[in-house]
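Here the complex is missing one protein chain, while the rest keep their positions.
Up next, chain A:
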Amino acid sequence: MSQTIPPIAELRRATRRYPGVLALDGVAFSVQPGEVRAILGKNGAGKSTLIRLLTGAETPDEGVVLLNGKPLAIQGAGRTREAAGRGLRAVYQELSLVPSMSIAENMFLGAWPRAHGILDHRSMAEATRHALLRLGLKLDPFLLISALSPAAQQMVEIARAFQGSPRLVILDEPTSSLAAAEVDQVCAAVREVAAQGVAVLYVSHRMNEIRRLADTATVLRDGRIISTLPVAEARTEDIVQMMLGRSEQTRTIIPQSGGETVLEVRNLAVPPKLNGVTFALRRGEVLGIAGLLGSGRTELFESIMGLSKPLSGQVLVAGAPAPRRYTDMIQLGFGYTPESRKEDGIIPMLGVDENTVATDFRQVDRAGILSNKVIAEATRAIISRLHVKTAATTTPIATLSGGNQQKVVIGRWIHAGSRILLLDEPTRGVDVEAKNQIYDIIRSLAREGKSILFVSSEIEELDHVCDRVLVLRNGQIAEEHAAPKIDAERLLAACIG
């Protein structure tokens, strides 16, 4: 790295604290013009905070953020505009396009070119066509965003970031919703803008992309930069080691269960995410699914549960073809907790009690009439078994902490007596104590003979809980690891492949 050119962006001794967490700890970070830098680190390592400091979405508690050699000065709401004014663009995983407007209007959102005070649609369309072509996209600029596939929307978002004269572009997991051909186009576009002197921060864990694109990689762990190294010289195992650090936790020794097969998935295909997934789940087993964001974990669960229709393949429950309707799956003893607790999990205004018994009202009524007494008893049983911290059974669930909400969302399937549980990221956004409690809950359910499919982005937790772990990569089961030989480092290496 030559030090003659001043860096585009720099953090000096930047520290950011959240209640109870030190998200970034005195970090020094800089990136040069034309450099493509990969940012790696597991969940909670401080990647998002680093990005948010650069975009001005947050202000460091200590230290300075410099863009183009000058510190960001504005505090509060104007800070992101100041950063954007210095040529910073960011693309996040969540889309920020207006679905009901055209591609061209979205490209210039809020800064539409005008001629004599009237929107200049022609030059807008021309510039848009040009920007899209750079990514190899031949799309009509007047198409509505809502008419595009999620992948195409993501491409438009990236095209918008490359437009104008950016100095630093941050791409946060830009390829998680894209198919292979589109990934190639994104890579080509990143290289092209880098050749023009634009710096790119590329947050991703797909090693093959990083090796194709990035010059250097910064690895974060626990709010610190562990290392910044040239990608060409780095071995994947070393990067994994840096991401995980030395594990000091003693691993729970888990007996391999040998029950009969309760669920079988054969050649399940959900394009473009899954092409031919095959596995079996046994009675009393906790089967983990490891895979990167966008590897198709949620799609797998949804097609097993009958919430979406797979293109091909079979799902067998106890040897018989599974029904294709979600409610029938529930009747068969399945339970599903979604990835997004807030959007799809809790019913915020209702009490813990109603959030628990909603999966099966028949257990808490007497001749069709709900009994408050029975509801309270059923809820108390779940509360005490799962150690839910709540003032009363009727406390609105929205007032509980994330971990306790999650326990209730799992508990409602215990109430329903489900035998097969599909848990999608049950420990996401949950504090450490609640995490450990959720692991205990999962193990105790397995001891009772229930079967659990467990999806997690946090690789290190899989070996605490799972009897077996399947690695989902490129739309297929790439590897299988069985206890007691589940090793976080090998799993992570398999995921980022």
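Miscellaneous remarks
The rule is simple: a contact is a pair of C-beta atoms (placed from the backbone, for glycine too) under 8 Å apart; a residue touches a chain by one contact, two chains touch by 3 or more; residues count from 1.
The definition used in the following text is that contacts and distances are computed from a predicted model.
Comparing "ABC transporter permease", "Copper resistance protein B", "Response regulator NasT" or "Glucose-6-phosphate 1-dehydrogenase" against the UniProt entry of the hidden chain yields the protein name "ABC transporter permease". Contact with the omitted chain, checked across A:Ile145, A:Leu400 or A:Ile414, is made by A:Leu400.
Screening A:Ile74, A:Leu109, A:Leu311 or A:Ile347 against the full complex identifies A:Ile347 as the residue touching the chain left out.
One chain of the complex is left out; on chain A, the residues touching it are 18-21, 44, 326-327, 330, 336, 338, 343-350, 354, 358-362, 365, 368-370, 389-392, 394-396, 398-404, 412, 416, 429, 431, 433-434.
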